[in-house]
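Below is the structure I would like to discuss, written out as structure tokens.
A single protein chain has been omitted from the complex, and every remaining protein chain is retained in its original position.
== subunit A ==
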């Protein structure tokens, strides 16, 4: 994931939401440690913050990250979903509600099925769903769950994911279908 964030160009025309499973009991400063290595802005999502282009917003540990209809971020401490808070499903379903077909979703390595249903929501809303090829994933469970639900439109290797990240602007500018066969 970090490799992908690093290759996003500084003029990335969209905002990026990043959901990682981490235990709120242990403090991590992933955002800080990766910030200097990225060309886009990297920060922790703050509630009611407007999404800006060329910025990656990390869901804070212990909170679900949601999108309001006015495209600002909001936080929620309701029940964990798939034993996770933040849950990928929750954020993806919320993104699908607001951004619909203009969403690009990427699901990478992970140890449970969180994200599969979220990918399905984005797919149903007409968005583009990209999944890391399970053989490249550190833990296959998460990509495999999305594939099993039929929610993986593009299956990419790590090299292809990097290329996809580098060229993301082109795909958005063209709103293009070229990745779709």
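Here is the rule we go by: a residue touches a chain if its C-beta (ideal position, glycine included) is under 8 Å from a C-beta of that chain, and two chains touch if they have at least 3 such contacts; residues count from 1.
In this text, contacts and distances are computed from a predicted model.
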Out of "Rieske 2Fe-2S domain-containing protein", "Glutamyl-tRNA(Gln) amidotransferase subunit A", "Chemotaxis protein methyltransferase CheR" or "Sarcosine oxidase subunit gamma", which one is the UniProt protein name for the chain not included here? "Chemotaxis protein methyltransferase CheR"
Please pick, from A:19, A:51, A:90 or A:116, the residue that touches the omitted chain in the full complex. A:90
Among A:1, A:20 or A:75, the residue in touch with the chain that has been omitted: A:75
Residue of A:3, A:32 or A:46 in touch with the missing chain, whole complex considered: A:46
May I ask you to list the residues on subunit A that touch the chain which is not drawn? 25, 46-48, 60, 63, 66-69, 74-79, 90, 94, 97-98
